[in-house]
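Apart from one protein chain that is not included, each protein chain of the complex appears where it belongs.
Each chain carries a letter (A, B and C) given by its place in the written order, and its residues are counted from 1.
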Amino acid sequence: MPYIPHTRSDVELMLEAIGADDIEALFDEIPGELSEERSSELSSGLSELEMMLRMQERASRDEGNLCFLGAGCYDHHIPAAVWDVASRGEFMTAYTPYQAEASQGTLQLIYEYQSMMTQLTAMDVSNASVYDGASGLAEAILMAVRSNKSNKSGKVLYAEALNPVYLSATNTIISSQGIELERLPIESNGVLAINKKADQAPAAVVIQQPNFFGRLEQVDEITNWAHSQGALVIAVVNPMSLGVLKPPGLWGDDGVDIACGDGQPLGIPMSSGGPSFGFICCKSKFVRQIPGRVVGKTEDLDGRPGYALTLQAREQHIRRGKATSNICTNQGLLVTAGTIYLSLLGAKGLRETAIKSHQNTNYLREKLLQLSGVEDAYPGPVFNEFVLRLPVDANELVALMTEQNILAGLPIEGAADEGGVVRNKLLVAVTEKRTVPEMDRYLDVFSNVLGELST
Amino acid sequence: MPYIPHTRSDVELMLEAIGADDIEALFDEIPGELSEERSSELSSGLSELEMMLRMQERASRDEGNLCFLGAGCYDHHIPAAVWDVASRGEFMTAYTPYQAEASQGTLQLIYEYQSMMTQLTAMDVSNASVYDGASGLAEAILMAVRSNKSNKSGKVLYAEALNPVYLSATNTIISSQGIELERLPIESNGVLAINKKADQAPAAVVIQQPNFFGRLEQVDEITNWAHSQGALVIAVVNPMSLGVLKPPGLWGDDGVDIACGDGQPLGIPMSSGGPSFGFICCKSKFVRQIPGRVVGKTEDLDGRPGYALTLQAREQHIRRGKATSNICTNQGLLVTAGTIYLSLLGAKGLRETAIKSHQNTNYLREKLLQLSGVEDAYPGPVFNEFVLRLPVDANELVALMTEQNILAGLPIEGAADEGGVVRNKLLVAVTEKRTVPEMDRYLDVFSNVLGELST
Amino acid sequence: MKFEEHKTIFDRGAPERRAFAQRVDDTSDDLLADIPDGLLRVELPRLPEVSELQAVRHYTNLSKKNFSIDSQFYPLGSCTMKYNPRAAHKAASLTGFLNRHPLAPENISQGFLECLYDLQEILKELTGMKGVSLAPMAGAQGEFAGVSMIRAYHEANGDHQRREIIVPSAAHGTNPATAVMCGYEVTEIAVGPDGDVDLDELKSKVGPQTAGLMMTNPSTCGVFERQISEIASTVHEAGGLLYYDGANLNAILGKIKPGTMGFDVLHMNLHKTFATPHGGGGPGAGPVGVSERLLPFLPIPIVDKKEKEGDVDEFSWRSGSETEQTIGKLSAFSGNSGILLRALSYALLLGDEGMARVGEYATLNANYLAAKLSQSGFQLAYPDRRATHEFIITFAQEAKEHDVSAMDIAKRLLDYGFHAPTTYFPLLVPECFLIEPTETEDKSELDGFVEAMKAIRKEMLEDPQVLRSAPHTLPVRRLDDVKAARELNLAWSPS
Partner (left out) sequence: MKFEEHKTIFDRGAPERRAFAQRVDDTSDDLLADIPDGLLRVELPRLPEVSELQAVRHYTNLSKKNFSIDSQFYPLGSCTMKYNPRAAHKAASLTGFLNRHPLAPENISQGFLECLYDLQEILKELTGMKGVSLAPMAGAQGEFAGVSMIRAYHEANGDHQRREIIVPSAAHGTNPATAVMCGYEVTEIAVGPDGDVDLDELKSKVGPQTAGLMMTNPSTCGVFERQISEIASTVHEAGGLLYYDGANLNAILGKIKPGTMGFDVLHMNLHKTFATPHGGGGPGAGPVGVSERLLPFLPIPIVDKKEKEGDVDEFSWRSGSETEQTIGKLSAFSGNSGILLRALSYALLLGDEGMARVGEYATLNANYLAAKLSQSGFQLAYPDRRATHEFIITFAQEAKEHDVSAMDIAKRLLDYGFHAPTTYFPLLVPECFLIEPTETEDKSELDGFVEAMKAIRKEMLEDPQVLRSAPHTLPVRRLDDVKAARELNLAWSPS
């Protein structure tokens, strides 16, 4: 029996010890009317070989496309050592480290992870972890609204150029909490104007940097403005960008209050968007409002250093209905990979990677803008991605480039529109992984397809 | 510096401790005339990403062919767990287990391996390991000639249908030992006749089962005959076949004296033919003549069971010029994989796999023989592979089927011929991994190509 | 004894040192010239500065400080720590899956979409529900999705007065926490001495304010709730919906279906029942299944199939009017896809007959272990009940008589090479172990556990201090949790 070790004699001895006639007898407390005939709509079990053949066939169908898609998920190089070590059975098949003494590996690793994330964001505290960047933003907003003692309005402003799928997920998750999300519109250059006015003081302000269009917001000014309104500031950041961009802990005069985002760029395969991990960092004073696991350093009976989950009174298994979140299982293994990734890159490696991505992005952007009819939708500095305005339907261009195995980018129309209207904007992402020949191939195919569509 | 951890300050402190001015000074004992200008014909180092891209490009060029090639290397299914566990750093990056107490993992595993191999072959003792099946046969012959105290002729007979590459490698390796290899010719049905006569009594007789043509030799009779001549019998066996075929330890009245072969079918990827591992098993009385590592069970100071390399007086690092072989580094990691493979399959799994291979082989063989002009080169029962006689040049057929991404088999002409003459025989192998649709595709393409070539 | 055993990765670093696993040539700060200075980072973050060998060695050695399924029996109740097949891991790690961008167009995503579709169908079949969404990323998010659908349902019916979710006192913490996240108040009902809920209390508390009831069955008491049909009709008659927390689905997999028990909505924990690895705290996947009336509210994305005559089927993301009433998205993309692929692989491997065996052998193992422990003098919390896939023992007596707690026994078990069962949950049983052996453990492993428990019992009688100060043979001895919380040290700083 696949994965079941019982021999006939095992079963007999066990039933004897139990004092039951057969296994069926162990289910005798289940009321008869519930035990239906076993359905057999499922096909019968495959051998490992058969299963692998089926999955291989499917995986190979989707393979072999050159990726210029981003929008929250990026095709970076992952050093081989990351997953070789993260996949060790002791990391992969352990539970959440409740029994601290038997989980020092995971616990010390999380402590190191927290240390790296606080360094990266220049924040005081990091959790480990929430599901992803999008749901993490929702958790951050709930946390901010809870934490802002002086403003109980539940009003939260967000910069318009927020990743629209982050906004959708957030809307789903916070929908029953009496929170009102209000958009701060962007200017024609794709970023917020600085001299914002709010009719009513917000409890929190959400700023994404780089924003959904790859554009860089005036984070210092917005942070100061938000703080002046008595709002807490939530930064949504791409951790890779922090190799070169100012960390949220240093935005404005006081830094943001909460920084969150998605860890995917840190050694996590794109894998259709998941699993990756969401991170939340905050100022010390909000540590008791942070959702998810937090590990603290402590000592054992002999005074040796050791690590344990701490501040568990925030969590559902202790605080139940009063917990800071319902999150339990989170994204531990991805945190493991991210930690190994960061330790392999170090600050210099991360910075180099970010710079190279930037260089590649600028290279492709400049070349594309030389094509006739192609315009810069949001002029100004970007990181990692940019938006073009096309003389043709972006969907059609993408479809034709897909035929040549190039993922050209994401057709968009404005920030949050997900409808079916004709879109003439294209969000293009370029990482350090793209080589010059690959980018030149993109340019080639792009201009051919453009020509085709324009005629 | 890739893989070199030294910081500038490390280097300074270290040079200071040494009392040297610079690293160059450490080489000051090398006579000046030897230190040439550094050549720079090598290109400069690639990043991991660049290296992976290059290797990926090359690997993908050779990919995607449906394999019906065998001839000593077989395309079996490998359970995922085999290499997941065998690739653990502690197995992969340890040295030969000289420090027994710090190598109990590898040592116990080898002991278990030896136990499995002796069970599989029905022999008393197994080594761990020699390089591969071919060089292992050479070692087995050297061992037999050393061991046969009553016949010092150095004459060794081998059944003609021995894998020709095994014969070539053996010839290379034993060439300076005054051993005379003599062929026992096969009958028209591809196996040895039983009533062999030798002019001079041989010191050893080599029998491969299944033989190079996949055909099954009359191993009982040949073994008895060889023993009656005072020869030691060396069996060359495919370990997978031992799931269904009589193990060499039971051939004839007394069993063979030495059994050897290649472990590749036991969970080792084809990987262009290496690394795999060679095994040698023998009767107890020859244990002191066996080449390579042998692990014994023993006890520690507290009486706990433990394992250690033993009988090291056979080996080069102790016995030097008088060692049983010069082998040192062998194929440890593949032994590890093979051991895990065997423990995952068990006797039943191995038998099922062997039966399925046999069933598939018979299926394809029967269907092919129905094609007009295609004949059975060596009629009679086979295991795993068979030889067809074609109405066309086998090389041409193979070339055309290759174009359709099918590795049709190996063109051969007689047993040991490696020359460039027109070959009309084709050695075809089928494992349990081939599905009926795959075999039917083979049949389809084969008959089309045959038609094409015949007109 | 071993040098540097306690160093963090930071302590191993040295300025300038790098691993170079990611090395990009010819990057210079000049390339950032187009970005205004004020937006740039001035000081580099203080990340580890180690060689690749140092990183590999450090994390390899850290991993060895973990207990895990791969290395130990890990009978953590409510967590279903069963063997995680390597084949599923391998299948999900195929490059075609790993390298797929979540926004890749549908026409070059048919392999992936078909996988999700198949999994949806399998889960529907196994649970007896009418629709499934794979979007939730863990059990708790599945609960959130489920309760949100309950809410959406009532609201769609104009039924706005329902503001309460009922949970049994034995419920997992995520249940009440989820209800609150969905804007509900939580009403607890007691569990009776036999482990079944107090039906009278339920009847007295249910009413027009009841949005629904959340429960597991088997319950977290390790027994099957026998009154389930009556509970269902009670809640349904009051207009409420019944939520099934699928954390314990392993117990009944292939035996009975939550749908048959009357549940309207459920989540599954694929990282439990479908054997995907726990990863030291995730990732998981918590698909939700619903009955007919909740179909419109399912979270997105969902995969639909268009059967094309005489042609291959075509798979697409559900969109348009069919998703008008959805509670929405729960993540940026399609949830924990990699886990979904593992779960599908597992389901394919087991197939119909394999699924049926899961519940049976999980139950056999639990009942055997319960019987043996009981025969060895340990106190079952519900001695008159059958164990399900798990069961509870209580050390209340030992605590009183020997001043030895469930925690002490748990820690001592670690010395014997067994991971401890879940302790102090459910809260209503004092000093308890919730023990779930799972179907993938063999009899000798269970016997070894019983031997260890007996040995510990003997130690308790002879030298209880050994237990109180356990563990003794692990990388650290008993850790000071109070210090951890009082003197918060949550990030490394140079010492």
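General remarks:
Just so we're on the same page, contacts are C-beta pairs under 8 Å (C-beta built on N, C-alpha and C of every residue); 3 or more make two chains touch, one makes a residue touch a chain.
This one's a predicted model, so the numbers in the text were calculated from it and none came from an experiment.
Here is the thing to keep in mind: the chain we left out touches A, B, C in the whole complex. The chain not shown here is touched by just one of B:D21, B:E90, B:D253 or B:E452, and that residue is B:E90. Here the missing chain is touched by one residue of A:S9, A:S188, A:S372 or A:T455, and it is A:S9.
Interface note: of B:V145, B:A161 or B:V295, the residue touching the hidden chain in the full complex is B:V295. Only one of B:E112, B:D393 or B:E413 touches the absent chain when the whole complex is considered: B:E112.
Think of the hidden chain as still there; on chain A it touches residues 1-10, 47-49, 79-81, 84, 89-90. Take chain C: the residues that touch the chain left off the picture are 1-5, 12, 14, 17, 21, 51-54, 56-57, 60-61, 64, 69-72, 83, 85-87, 415-418, 440-444, 448, 451-452, 473.
Please note the rule applied: only the chains that are shown with their structure count from here on.
Look at where the CA atoms of chain B average out and do the same for chain C: the two points lie 45 Å apart. Each chain gets a centre from the mean of its Cα atoms; for chain A and chain B, those two points are 47 Å apart.
Chain A and chain C have Cα centroids separated by 20 Å. Residue positions of chain C touching 2 or more other chains: 17, 20-24, 50, 52, 56, 60, 85, 87, 89-90.
Counting only residues that touch two or more partner chains, chain B has 48-49, 79-80, 84, 89.
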